[in-house]
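Excluded from the complex is one protein chain; the other protein chains are retained at their positions.
Moving on to chain A:
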Amino acid sequence: MTDASQPILRINALTKRFDDFTALHGVDLNVAEGEFLAIVGPSGSGKTTLIRILVGMDELSDGAVWLRNTRIDVVPANKRPTCMVFQSLALFPHRTVGQNIEFPLKLRKVPPAERKARALELLDTLRLPRDYYDKRIQQCSGGEKQRVALARALAFDPEILFFDEPLSALDYRLRKTLEKELKDLHRRTGKTFIYITHSLEEAMVMSDRIAIMKAGRFEQIAPAEEIYARPVSKFVAEFMGEVNFFDLRNGQAEGLLMTPETAAALAGRSGTLTIRPESLRTLPEGQAADLTFEGEIVAEYLLGSRMQYRMMLATGQEMIVEVLRENGVAGGIGAALRVGCDLSAAHLIEEARDAAA
C-alpha cells in the first residue's frame, strides 16, 4: 500500500436519490493504489448502491468519482477500466469455463491462441486444474465457480476490482478458505480491491481498511484494529462484535467502581464507555482494577477455549464477560462474579460525536 502516492479512486460528495428516499448522502472516500478496502454495513445501508454507481451500473445524482485523473462517473460501464465480481457471480451458463475467462479478451479482439494461453495461466493462478478449461459452468462446484469468476475478472485486468458479496452464498468452511485465498490473491496481484460485505468477520480477515456504512453515510473508515479498539459510535462498536456500554455522565456511571486515579481521569467527561467482553478479567476478593464490576452470574456459555458469562450488576444492567477457560469461576449460575479492566482497555465515545451519528 502506497499511502503517500495519489489515491487511485476518489469519491467526492456522492449522492444518490431515488424517487422517495436518499440512498447515499454525499459520501467521500479515497482509496489508495493496491489497497484492499472492505465496505461493511447492514442491508439497506447503501453499500450495494455505491458499488453499482462505481462500476457504472447505476448513475449518481450528485458528486463525482475520479479514477486517478479521469472523471469516471460520466463514462459508461463498458468503457470503465474497472470490473466487478457479482454476488451471483454472473458466469455465462452457455459458455465453458475457458470461454467465460476469455470473454473480456474476446471483446478486445485478442487472438484465440493468446486468449487460451492467458486463460490457462489464470486457471493456474486460481489453483484450478488446467483441464477445467473445457468444463461447463454447471459442472463446477460453488468454490470452483468463485475461482472462475475471479479468473474472468482478472482476465479483464481491471484498475480496480470490485466485489459484491461474492462469498455470501457459500457454506462457512468454504467461505473461510476463500477469504484467505482472496487475501493471498490480492497480495500476489497487487491490484486494488474494493470488497462489499455485510460480514465484518470477512472484512477483518481480508482488508487493509474497513469502511463502515450506515444509512447512506460512512460511519468510520479505518484499519480493523482501530475500528475495534476505538469505535466512533455505538453503532460501530456493536457492529464490531459484542460490547458492554456504560453511560458516563460528568465522570459518573452507575454500577461502575473506579479507583481514585480513574475517577480523576474521567472527571467531567460524558459519553458512552465501551468495554469489550474479552478485555475483562476476573478479580480475587479485595483486589480492584481501574474499573471494577460486581454482580451475579445469570448465564454461562463455553466458547471453545474461552468462557462467556452474562453477569447481572446491582443496577440491573447485564454485562457480557469473556475470560480464558482456566480463569473461569466455579459455582455456575447464581455465583458472585468480580471482574475488572484497565482504563486503557475501555474506550469513551464522547457525547457530541455519537449524537451526530
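Keep this in mind: contacts are C-beta pairs under 8 Å (C-beta built on N, C-alpha and C of every residue); 3 or more make two chains touch, one makes a residue touch a chain; residues count from 1.
In the analysis below, contacts and distances are computed from a predicted model.
Asker: Not counting the visible chains, the remaining one has a UniProt entry; which protein name from "Spermidine/putrescine transport system permease protein", "tRNA 2-thiouridine synthesizing protein D", "Tryptophan synthase beta chain" or "Methionine biosynthesis protein MetW" does it give?
Answerer: "Spermidine/putrescine transport system permease protein"
Asker: Where the complex has a chain not shown, which of A:6, A:70 or A:139 is the residue touching it?
Answerer: Within the whole complex, the residue contacting the unshown chain is A:139.
Asker: Using the document's definition of touch, tell me which of A:107, A:267, A:288 or A:302 contacts the absent chain.
Answerer: A:107
Asker: Just to verify: which one of A:84, A:266, A:291 or A:307 makes contact with the chain not shown?
Answerer: From the options A:84, A:266, A:291 or A:307, the contact with the absent chain belongs to A:84.
Asker: Touching the left-out chain: which of A:45, A:96 or A:279?
Answerer: From the options A:45, A:96 or A:279, the contact with the absent chain belongs to A:96.
Asker: Determine and list the chain A residues touching the chain excluded from the picture.
Answerer: Touching the missing chain: residues 55-57, 77-80, 82-84, 86-88, 90, 92-94, 96, 103-104, 107-108, 134-136, 139, 152, 156.
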